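Right, chain A next:
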Amino acid sequence: MIAAALMLACLAGCGREEKPVVVVYTALDEMFSRPILARFEEQTGIEVQPVYDTEASKTTGLVMRIINEAGRPRADVFWNNEIAQTIVLKQKGLLEPYASPAAEAIPGPYKDPEHYWTGFAARGRVIIYNTDLVDEPPASILDYLDPKWKGRAAIAKPLFGTTATHAAALFALWGEDKAQTFFRDLLANDVAVLAGNATVRDMVASGAYAWGLTDTDDANGAVEDGLPARWQFPDQEQDGLGTLVIPNTVAVVKHAPHPEAARKLVDYLLEPDVERALAEMRGMQIPLNPAVDAPQNVPRMSEIRTMAVDFNVVAAQMESAAAFIRREFLK
Partner candidate 1 sequence: MPIIKFVNVTKAYRGTPVLNGITATLAPGEGLCLFGPVGAGKTTLLRLVAGLELPDAGCVTVDDVPATEGELHTRGIGMVFQDFALWPHMSVEKHLHFVLQAQEVSREKRLERVEQMLTLSGLAGKRRARPAALSGGQQQRLALARALIVNPRLLLLDEPFAHLDRTTAQQFTEEIMRRRSAQHISVIMATHQRQEAWPIVDKIMYMNEGKYQVGAVQPLR
Partner candidate 2 sequence: MTDRRTPRRVFAGLTLALFAAVCVAPLAALAWRSLFEGGAWHLDAWRAVLAEPRQWTLLANSLTVSLGTAAASLLVGGGAALSLQYCPRLLRAPLGLLLCVPLLIPPYIFAVAWLDAMMRTGLLTPQFVAESVVSPSFGLPSVILISTLSYYPIVLIFTGVALRRFDRRMLESARLIADPLQTFFVVRFPLCAPWVFTGAGFVFLLTLTEYSVPALFQVNVYPVEIFTELSAFHEVGRAAALVLPLLAAGGVVVWAWGRWARPRQRWLSHSGRAVEGMPLGWKRTSLATAGCLGLAGLALGAPLTLLAVRTGTLAQLEAAWSDARQEILTSLLLSVCAATLLTALGFAMAWLARDSARTARLFHWSVVPFLITGPLLGTGLITLWNHPGPALYVFETILVLVLACAAKYLYFAYQGERVALQELHPRPLEAAQVYDIGWIRRGLRVAAPMTAPVRAAIWGFAFILSLRELEATAMLAPPGITPLSIRIHSLMHYGPGAAVASLCLLMTGLLLAAGCGTAVLYFTCRRVFHAYH
């Protein structure tokens, strides 16, 4: 009985590879990435085997898989919906450099000079606010420290996802002392620390909190659903911090089992059509390629005052920022 059960399970997985295959670990939500990958499959005849992240893991689950599988990778391509963890993988020597011709149109700050990763289709870190509770929305993330918002603002736990990247970016920008003071003061001002960006969106839209930090895709979702919420880019004034814009990143995994197919997929994902398609979706990803003609409601990179950070420095700050956050936030 045992032998039969094991054989049945084994046979279920054997002999599946008869046509060309590419395995992509993708952190971008399935509802956005699946149609993109399906079109690649139609165009090239290469079967795409996607592995999506789960809500519980928020990207880091896939990163952990790539690290664990380092001895014999399963993944060919890592399509991350943010950047810092991709750079961490590069620093661990788990990525393969590939200079895709399609990457030429991507601006310099959003691609690796050594060609280990390329950014595309970005999200911005934005302030979402409840229109029933807020007349004059906060203009800066520093408003988290304003006593008038005591107990009325929310932030996602800065240990995972884009909020973790944002925290590391502040550490990179301000230095450790100033960044640590900021987060301590934030907690002292009773800012609610929620499970994730989606929770911030939901809680602000429901009126539990007046405003919070989230990503453009979450914020746009609230607006499209007709909830009493609007969003804006923070710190857009002349001498302001600027908004952190976090691109999707794509990279070839080192020792990928299907390197040819991997490169084809990278080329495809960096095409303008893909950025356009992602911009048109509910997630409203912002094209980095200036030639991409996005819908009217999608912000243009040229119109956003972005935070001036080097993502390599941000990635280097991830661990120390996370250690501090865990110490202060998880008591």
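Here is how the candidates were picked: all candidates are chains of the complex that A comes from, given by their letters.
Simple rule for what comes next: contacts are C-beta pairs under 8 Å (C-beta built on N, C-alpha and C of every residue); 3 or more make two chains touch, one makes a residue touch a chain; residues count from 1.
Note that the structure is predicted; figures quoted are calculated from it, not measured.
Student: Could you check which of 1 or 2 is in contact with chain A in this complex?
Tutor: Here chain A touches candidate 2.
Student: Along chain A, where are the residues that touch candidate 2 in the complex?
Tutor: Touching candidate 2: residues 1-2, 4-6, 8-14, 16, 23, 29-32, 49-58, 60-61, 63-65, 67-69, 71-72, 74-75, 88, 154, 157, 159-160, 164, 192-196, 198-199, 203, 206-209, 217, 221, 283, 319, 322-323, 326-327, 330-331 of chain A.
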